[in-house]
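Okay, so here's the structure we're looking at.
Below, a portion of the complex is reproduced, with chain positions unchanged.
Naming follows writing order (A, B and C), and every chain is counted from residue 1.
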Amino acid sequence: MTDSPDNIAFTARAICKSFPGVKALSDINLDLKVGEVHALVGENGAGKSTLAKIIAGLHQLDSGQMLIGQASYKPLGRKNAERNGVRIVMQELNLVSNLSVAENIFIEKLPSRLGFIDYKKLNADAGDITKNVGLAEMDVTAQVSRLGIGQQQMVEIAAGLSQKCDILILDEPTASLTDTETELLFAQIQKLKNEQVSIIYISHHIDEIMRITDSVTILRDGKVVSTNPTSELTAEKIVNKMVGRELEHNKLRHNAKLGEVVLRVEKLTRGKKVRNVSFELRRGEILGLAGLIGSGRTETMRLIFGADKADTGDIYLYGSKVPAKINNPRQAVKNRIALVTEDRKEQGLLLPLSVTKNISITNLPRLSRFGWINQSKEKAITADYVEKLSVRIASPHQPVENLSGGNQQKVVIAKWLYRDCEIIIFDEPTRGIDVGAKFEIYQMLDELANQGKAIIVVSSDLKELMAISDRIAVMSDGKIAAEFSSDNFSEEKITAAAFSEYVNQKKERP
Amino acid sequence: MKKGVSLPRWVTDYLGMAIVLAILLAIFGYSARNFFSLPTFKMIASQVPDITILAVGMTLVLIIGGIDLSVGSVMALCGAMLGKSLITWGVPLPLAIGICMLTGLLCGAVNGLVTITWKLPAFIVTLGMLEIARGATFFVTGYRTVDTATSLDFITETTIAGVPMPFVIAILIVALGQLVLSRSVFGRYMVAIGTNEEAVRLSGIDMRPIKVTVFALCGFLAGVAAVIQTARISSANPNVGVGWELQAIAAVVIGGTSLMGGRGSVIGSFFGVLIIAVLSTGLDQIGAEEYIKRIITGAAIVAAVILDYYRNRLSAAK
Amino acid sequence: ATGLIGCKRVVDSGKPRVALVMKSLANEFFKTMEDGAKGHHKANSAEYELVTVGIRDELDVAQQIKLVESMIAQQVNAIVIAPADSIALIPVCKKAIQAGITVVNIDNKFDDEILASRDVKIPFVGPDNRKGATLAGDYLAKKLTKGDKVAIIEGAPNAFNAIQRKLGFEDAMKRAGMNIVSSQTAYWETDRANKVASAMIVAEPQLKAILCANDSMVIGALAAVKAAGKTGDILTVGFDNIAAVQRALKEGRILCTVDQHADKLAVFGIEYALEMLSKGGTPKDRETAVDLITAEKLK
């Protein structure tokens, strides 16, 4: 392949972009060849999403220049970018929960006659598209609010692929997907590539990058570190350039000292999503919870935390013979249980409020006397956690909505560390987080366990789970399908267990 | 065929309200004189059209996450324009009706434009319009009631298949509103905007024209309501419609529309209007003391939404 | 901005300033009153200055108190007031008197008992509402036969004149042996009166007459009668003689109304106040005329 001009689909020259208090991008150069998959990698807050949004017309650049082919390109909005053949699937979910799947997919261009929607055509077309991305069984007339986060992500991708385009940007599309769904997406990417579509692919999963991309641009602190063909790189080299240091990616948990059982869940059931779930958790232990999307892991954790009410089943805490009464999160926290939710924006954060206020919220009484907050103490304590978790912030008064996804996640974790619970549940704690930060979180988990905390980690990243867990339980269709101890971990066995209930029941399901 | 399970959604959606209505009818049928009679129903049919039409407009505005507190004042202004142009300025009838509706449309459009241009809460913008439109009404009428004599009688007196025209018009507007909401591109965008404005914006849809249209439509409907209201009392009263905005909102919310936007039903609003109308007619007919009327009306509004809560739980549990 | 304090921009003309404090200025009746006052002032501009103020709606007592306070602050010489409440306005008027301002009560009479208990004397210049209502009621009674069913639509239940009119209607009806089947308030409003009247008509098919405490309400009642197809069967009576009922009166659709000479009411009050200002004198009530208006009278 030569770099002749007609081979270049898109060019960025010296792009700069600042947000209040942050220089998000400086002097970015990027060349995207026709029909290539170009990876953008970098730590949280490196500026990947910002760059993607500028290309897709969602942000306007401060200075610099963009070209599509040879022509100057200055998108004023998303519509404008799409007219130029540029489409984006964003990192954050942007679906309208009260509309149907089909309506969401075609929201920009609902087929209609005299202003009234042609539902027949709409549903048929949407059916074709969802089938294309492998969601053959999805009911396109269902309301989006009834889908799980993973399925919503797939709908979002389906919507992105619904119209033809020349340049497609995928911003962390696999963050909420399981391996099966990821494979389906990769097949789509291959197909688009064959149709000479150029793709910008943003992901924290280095293995994916090594597999499907042709070249890699690495960003650090809003600057381009390097651009190389993927073939010239190794996973280690990428990580190295991203963080500027070596990372070992091996098993973290060694000779864990397990204490007494602090949590015993017995036959927990809620509807069809959680069925007869029983397990134990010990002090000093990290229990990994694996499973396919929608297998009921989040639901189970919400039951333990009292966020939802169980139909039947009991929870025994700290060796007590009497079932604990946990009817709401307040009682859970009183019982020293914490839940780091998977949906940080909706359930974890107070977006317009400052970093400080977000962290201190879990235990304000500790900072106050006679109901009045000691503000200097508050500042000191939160600054402490910001440092411990190396959250990148411009000031403690910065609203968390201005932080990058990864840093937002760290704030959520910080607020629970501040509460200092005995049993801590992490639901997808590393979703959308860069390797550097991931590693920091692994170390933190390890440290917490060593301090004698009991920890549950729900994750869709099997490698991660195997690296950090002492034990892994696998959920499948609402049941615990299997448990593996540390010396028994294997990807094959765990995956098989995750599918087991679905395979057994295939015939019963519509 | 098991009944409880197979009822279609639109039945269960309105079942709760139908029950409330039935209960009210039963109570008043028992306690009020001549309540179950043709005149009563004729009377209700002659009195609900204007507030129904206002409620339709309010439903649409609430669905996009807005609110319109100015409908009562705007209706008064439209009525004033109608009466004045017809009687004082000698404008021919069709043109006068046109002026009336145009006035509503303009007020609504101003509400919408101001709201979106400066990204202001509709609550405060339309609160401003409430005052402004009332002031304009006073200005136009010189604070005096305009007697429209018999010039609008044809509206109340024409019947279609025995049903008075205002009621037919109201029903048509309800039906059309529901159809637009659930079946048209415009209606789906309205729901989408009310549900997740940011997602709609990021989809590259320009929602400003949609929002302005909805506010304008609400104003226009206030104009339509004004024609019917003026015809009903054969005069344009500058003080009419005070507090109707809250009455319309109460009806709409009883009908199951969310004040947070994104969810609502025009047919539900119609039920809400009927519930309030039957309640107030019944109380008038038994000649209840004013203070009892107030307390019962207030309690009924709250009771209706509480009932709706249980109906929702019931249908969710299924 | 502090430099402006105390700087009087308007040069004192030496003429007495009279403040006319109205109830709702957005109501035809009071508008007519105000216009009458303005007309009088125009003709006599050499003798006094006139300030007219009013409240948003007839119920907003607090606002009217504010207005009186504001007039005290402006140091007017006399206040002619149509109080929105016959009790609540007394203290502030007392305050005005203490500030050396002459106060005259028009339209809605202050509560005698409270006036006495507060030791204030405020002269009332205006009509006897009860008498007016009785005139209309007596006229109506002539058109009915003994035992006929009639209904009353009242004004705001806390307003003195509303109560007086209701009593007047009742006096006449009872005297003539009519059967009052319902008496409800519609708060002076047309649309509410329309609804209340409609309900009354349905509940009492034999209803023969509706007596309304003002003309805005009689318009609504008349429309209800028409909608029920009972024009001519149910007679309607109003109060105030506003412009909008003139045609209906002439055509006999409204049987009668009562004219308390709105255009003169304020004028009487102003003249009385000016008289008090120039002559001093002890305040005494002065009753003004009320007249029955019927189709014959308008011809």
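In this section, contacts are C-beta pairs under 8 Å (C-beta built on N, C-alpha and C of every residue); 3 or more make two chains touch, one makes a residue touch a chain.
Note that the structure is predicted; figures quoted are calculated from it, not measured.
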Subunit counts for every protein chain kind in the full complex: A x1, B x2, C x1
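Rule of thumb we're sticking to: only the chains that are shown with their structure count from here on.
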Arrangement of touching chains [line / ring / star / complete / other]: line
Interface with the most contact pairs, given as the two chains involved: B-C
Computed distance of Cα centres, subunit C from subunit A, in Å: 71
Between subunit C and subunit B, distance of the C-alpha-averaged centres to the nearest whole Å: 33
Computed distance of Cα centres, subunit B from subunit A, in Å: 45
Multi-partner residues of subunit C (at least 2 other chains): none
Of subunit B, residues touching subunit A in the complex: 179, 183-186, 188, 191-192, 194-196, 198-200, 202-206, 262-263
Subunit B-facing residues of subunit A, complex: 58, 77-79, 82, 90, 94-99, 103, 107-108, 110, 112, 115-117, 119
Contact set on subunit C toward subunit B in their complex: 25-28, 30-31, 57, 157, 182-185, 189-191, 194-196, 198-205, 216, 219-220, 222-223, 226-228, 242-248
